[in-house]
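A short write-up of the structure that comes next.
Below, a portion of the complex is reproduced, with chain positions unchanged.
Residue numbering begins at 1 within each chain, and the chains themselves are lettered A, B and C in the order written.
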């Protein structure tokens, strides 16, 4: 749950207000008609189950047939390809590991766009390059369909409990239609702007998160070396201008907080590999837009080095451990 | 007010409790006996005036006699050197620009330690290298005096209104005696540990502050380039794991918040030069303790570059402007 | 001439030897049959002229018809599109600004591959992402053609005088056929390995070049501040382990060397924008291959900041000036 969103009720209300009434399309009226779902991995599977629980018939597909077993037992219909799903459902959610998978699932030979119906709503919850989201939106538009990007924050736990946060990019008049489905799977659904801005919001947040986490780890480490008690230092930071989510909600130093990965040998949480992936997306976006992101770029490199030195599967707060002097030295 | 501390009542109560009763020395009973004050600059002058306002006779000195005029008119006695002040007062506060000044004022030929009385309490509120604080404490101890470091957070405004925060390092049994004076000048007085830990807490906080500020500037810049509305992006970050003091209390993007330097052409606030100085102290401490601080180190370099490129006197949040593409391009 | 290659005779001889005899194809026998050339910009135009001078009929195309005028007057045939060129010539050289242009020229609706002849040799001298080179090679292979990447080092001057260096990636048995043409335009033709390795060699070189240049600028700047004479410092570095091309052949400090951009207000040479572009390619390749490149990444960010602060068109050695304190301070 590296990117937990909370206490956002007021904000969301204001979003709701400025969104206004969505155009009432035939699709929107067709509530509880089947929803397509492509990608039943660790995240996609509990998300699709939550759709089922809310009474939506689900028509799903995954390249690994064994991933479909559980949800099939719960009543979902399983088809062989994204194209076949698009043939049956006019609202489809995709949840895939990375950009190439998204490109394949949408524009490949058996992709959604091969058989997509006019007016379909396609929602991609994968975390990918916003430039790819824009490409997919263009390709969908050519087929008369609507594409929105809606990456999530929150991990497997939030996916299971339906407490994800969705950051949504796409045409504003389609937002309510998307929200109807997304609220089955998440506690917060935030409208971010044009297509790609959902991805942009997510990678921006995670870049700043990574910077704050490494910065907190460095600072705690330095303070401890200078003789400060870690808990006291955390308290001082948290009531001062140094405070950030990583210092006050997810402190990386063992013994400072309970219930966070640093209290549990950096198990669980948000893996270093996943953070490195998101920082790579941020880096690509920065390079494409010629934006200088010196700390974001160095944060990317540090998580890359950690992946190479045995920290790939630990929570990303383990950077505290990575930067510390080894005990044996 | 780069390092504003707030909402710390509960924390301070617990500090108060664990501090316990200070040894009742003859000095502590001598309340309202004269207090020495060395260094009447932008910060020192209003601090000394607050001591006067609380009824303490002040005996002051500054290398620039003209700096003493105002406080003299308010009733302070002005002497020629730190040594002479030490001859008259057994509680002395020093507020000086940097380590060499502190060394000179304490151990120089006309320094405090030349005439310090046994049992005197010497409180240094300058922001300097914690290693120098330790040296001064040792030198004071040899003369039978007690040295504490008590750097402040909060700027000239907080100094005038008596709302500074003091981070105090030194013998715990002397903390209450120091606190009696410091509460005349500040709203929060935090005990940090052994000598030098006050400085350590301050430079740790400011290092993390700088990292958070540059990170926020990069992130806001990237998000804007990717099509996000700056206010919306700030809202999203602030309810997510990317939030930090720089994003939610001091946002560097003009138009996002009111009442902060970014809303006023980056005037006022905490100057880039001062931040570069504090980051230099953090870097020195990290080098001395062999601590890896990659982001803190790069933050130092970025503020150094900004000083070289015309940003020396702007608020440190102007890094947003520094990283942005020039309008003329 | 940012990437001058020199003194490589022995190396090339050994390359020649290990390359062995190329398969004698009908195309190789067809020497002095027409050569296609797409992209007549600052670099492409003098390169195509050198082909003409060596007696090769040239069939050229450029999206800007006015770019074709000079070479048309020298006898080249001008066609409307890459596809038409491919219809007439079975050896084609492309020299384009960036990856999207290459993708368009090869795989676009009027691209080379629309009409390419079986067995054609397609040589791309653009500097692009090696991953794109591999994609183009695959697409060409499907049409029965051979694609090689052959980016150059050396600037407009070297292009005019036929002194470029080509770094060539592709099937080894086709290297001699490519070399026959490339030697008309360059002094060195180096075989690097499979498709994409020409690009890889170029971006690797330029990444290390940028690191060496910034490092030299920092070091010279620091030495000068510490009281060293710049010429003397350069001499010491150049006879020591600090030496690099940027210190001994292209020193960035005005007054140290003659005939380099630093002696001419950083005019001419290799522009900061171009270096930023190449570092962006290096960054992309590093991100794709999950390679940690901390200094390369920071070098990228520094050139990005320079572009944002008015250095876009100056030679990349102007980083010395960028890092220096401003005179007015």
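Going forward, contacts are C-beta pairs under 8 Å (C-beta built on N, C-alpha and C of every residue); 3 or more make two chains touch, one makes a residue touch a chain.
The structure presented is a predicted model; accordingly, all values stated were derived computationally and were not measured.
Q: Assuming the 3 chains shown are copies of one sequence, what number of copies does the full assembly in this structure comprise?
A: 4
By our rule, only the chains that are shown with their structure count from here on.
Q: Can you check how far apart subunit B and subunit C are, centre to centre, with Cα atoms defining each centre and the answer in Å?
A: Roughly 52 Å separates the two chain centres.
Q: Calculate how many whole Å lie between the centre of subunit A and the centre of subunit C, each centre taken as the average of the chain's C-alpha atoms.
A: So the centroids are 39 Å from each other.
Q: What are the residue numbers in subunit A that touch two or more other chains?
A: In subunit A, the residues touching two or more other chains are 290-294, 298, 302.
Q: Sort out for me which residues of subunit A touch subunit C in the complex.
A: Interface residues on subunit A, with respect to subunit C: 276, 280, 283-284, 287, 290-294, 297-298, 300-302, 304-305, 307-308.
Q: Going by the contact rule set out above, which residues of subunit A touch subunit B in the complex?
A: 2-8, 11, 130, 153, 165, 167, 190, 192-194, 196-197, 200-201, 204-209, 211-212, 214-216, 218-223, 225-229, 232-233, 235-237, 239-247, 249-250, 282, 285-286, 289-296, 298-299, 302, 323, 325
Q: For the complex, which residues does subunit C have touching subunit B?
A: Spelled out, the residues of subunit C in touch with subunit B are 298, 305, 307-310, 312, 322-326, 328-329.
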